[in-house]
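In what follows, a single structure is set out as structure tokens and then discussed.
All protein chains but one are shown in place.
Naming follows writing order (A and B), and every chain is counted from residue 1.
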Amino acid sequence: MTREETIICVGCPLGCEIKLILSDRDEEIDVSGNKCKEGKQYALEEFSNPVRTLTATVLTKDSSQPLLPVRTSKPILKTLLRQGMSIIAETTVKPPIKMDDVIVPNLLDTGVDVIATSDLRS
Amino acid sequence: MSQLETEVLIIGGGVAGASIARELSKYKVDATLVEKGNDFGQGITKYSSTIMCQGANVLEFRAEYHNSRLVWAGMPLMEPLCKELNIPFKRIGSLELIKNQAGMRHPEKMMRRFSEWNDKYLPEAKPLQLIDRETLLSWEPNISKDVIGGVYDPNIAINDPVRLTIALAENAKQNGINVISETEVVGISCGTEKFKVQTNDGIVKCRFIVNAAGEYVSKIAKMVNADDFVLYPVKAYQGVLDKKLGGLINHMVLSTEHGMVTPTIHGNLFFGISPRTQRLGRIHDHSTDKKLADTALRHAQELVPDISARDIINSFVGFIVYRNFEVGWHECTVEISRWVPRFINASIGFPGICAAPAAAKEVVELLVKEGLKLEENPNFNPYRKAMPIFSELSDEEKRKLIAKDPRYGHVVCRCETVTEGEIVEAIKNGARTLDGIKFRCRPGMGRCQAGFCGPRVTKILARELGIPEEQVTKKGGRSRHLLYRSKELLEE
Partner (left out) sequence: MKLQDVDVAVIGAGPAGMAAAIKAKEAGAKNVVIMERAEQLGGLLHQCIHNGFGLLYFKEDLTGPEYAHRFIEKVMDTGIEPLLETMVIRISNDRAVSAVSKAVGYINFKPRSIVLAMGCRERTRGALNIPGSRPAGILTAGTAQRFVNVEGFIPGKKIVILGSGDIGMIMARRLTLEGAKVEAVVEILPYVGGLIRNEVQCVHDFHIPMYLKHTVAQIHGEERVEAVTMAQVDDNNCPIAGTERKIECDTLLLSVGLIPENELSLMAGVKLDPITGGAIVDETRQTSVVGIFAGGNVLHVHDLVDNVSSESELAGQSAASFAKEEKPLERGKIALKRGRNIRYVVPHTISGQKDVTLYMRVNHPEETVRIKVGDVMTKALRVVKPSEMLKIDLSTEELKRLGKETKQIIVDCEKREGR
């Protein structure tokens, strides 16, 4: 049984809608709709491993700054974003914190840390 | 509040109620003003187009109208009043544009009426002048070239009606009147000697009631079955244009067909539709609609062609409350109720701002007629200390002010150059909401419409009032700006 997936390529402003036809074991049967070969590459990668950088804020305590901005140090699977947010929402941080400090290590067992993207002072 | 006893209760803190309160404060009277909103001048007053006029240009003005007499009596009182209260006032004059010979009829009527009224009712007013096309265009090069002449009324002036109202309320309070906001009258029962007034915050017992409730004058009168008049709310679409257009015209420019475009006291341009285009509305429905908006803009462009939709920074629908179509559009209702003793209706009609000082004096006379005893207040101070307006100070004055209070060095509203010092002062004087700050010292009235200053004004309000930021409202009640704290929605 084959199935179809549509991926919008973000490589250039064209935004080609690339149609993937896959086997029941998710093997590539056909790729169409891309106007360049980078698009095909992107579509296959995006299908098999759709990752996103999660950026968010963390509540603070004992600081005049109400929030600390954070990010995942590397992109993680996009299906984990909401769960990742729940973990971040349960976290509170206190100063002093420096940019790049690890706030939540190994988020959801991905091997990726959530790190501070700015300092936090009192 | 729960229980309050007072001699005179003034219902409504618009320009009418506030003027009456201030007038009463000249005497030793136990008077209370209640306003249902959380700040003053937020009803019809807010939508006044800032003009002081004596009505010669207004179609339906008649010498026999009560309203006309109040306007004429009020005109000479306004400038000294503004000076006492430290409110800006500027006499700019108006130009009624005449497009063609047929269009001459109205201006001819205007001038005839004015000369009739001049000796009898308007002795201090300067006469109207007929201006030819050349002179008109030399005075106002940016108006429509499709004119054959105009009528110049040198008496027309502009001010800031909401600031005036707030100043009147403050001065009244300063002189001993009990001024309360966020108090809405929900029911009145009449006793033999006293009224029992039910509010959302307790009961007020009083001997006299002055019904100055603007849009709600009928509603209040109905509570005592004194509503033997009907008031018609008419939608008046108005718009504020960017300050960069401010220099386009120097006078107020009008025509009976196309309404008015005028400079405001703050340097913006303001336009409003003519009474001919106004439509009957429903009380409290201030919603705008596209058709009205498009018509209004088109009409304004007939007067000043360089106005474009891009320059509109804000627009709204105000109300003009007319007495009834048969008697006359402007007839006001300032009278002792025929049905209920010691109950005085004070709906001052249109134009209202310039009538207010005279209406206030008349209301006091009516109260005396109904039995109010007056004794002069020896401590009456007509002067209200002005809030410094940073953007209008000289360099040296700015330096001195910042040295005295560094908060005047922190500019919060970037569009209008309003400092933290002024905002804190406004809060001390009674502002408790974002709109309250807006109307007292301008943050939120500029071209970014509170985009930048909003978060900062919210912070200052929260700090000065000792409330959490999320409880700061736009205009009181349930108009909170921020509904949730970060992460609160994820807790569910």
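We adopt the following convention: a contact is a pair of C-beta atoms (placed from the backbone, for glycine too) under 8 Å apart; a residue touches a chain by one contact, two chains touch by 3 or more.
A quick note: this is a predicted structure, and the numbers were derived from the prediction, not measured.
Contact with the undisplayed chain is limited, among B:7, B:201 or B:469, to B:469. Only one residue in the set B:130, B:148, B:389 or B:448 touches the chain that does not appear here, and it is B:448.
When the omitted chain is restored, the residue from B:112, B:282, B:399 or B:428 that touches it is B:399. When you scan A:20, A:56, A:76 or A:114 for touch with the missing chain, the hit is A:56.
One chain is missing from the display, and on chain B it is touched by residues 239-240, 244, 286-290, 293, 309-310, 312-316, 391, 395, 398-399, 402-403, 406-407, 409-411, 414-415, 417, 419, 447-452, 454-455, 458-459, 469-470, 473-475, 477-490, 492. Touching residues on chain A toward the chain that is not drawn are 8-10, 12-15, 35-36, 52-57, 59, 66-67, 69, 71, 78, 81-82, 85, 99, 117-118.
Please note the rule applied: only the chains that are shown with their structure count from here on.
Taken in their complex, chain B has these residues touching chain A: 486-487, 490-491. In the complex of the two chains, the chain A residues touching chain B come out as 57, 59, 66-67, 85-86, 89.
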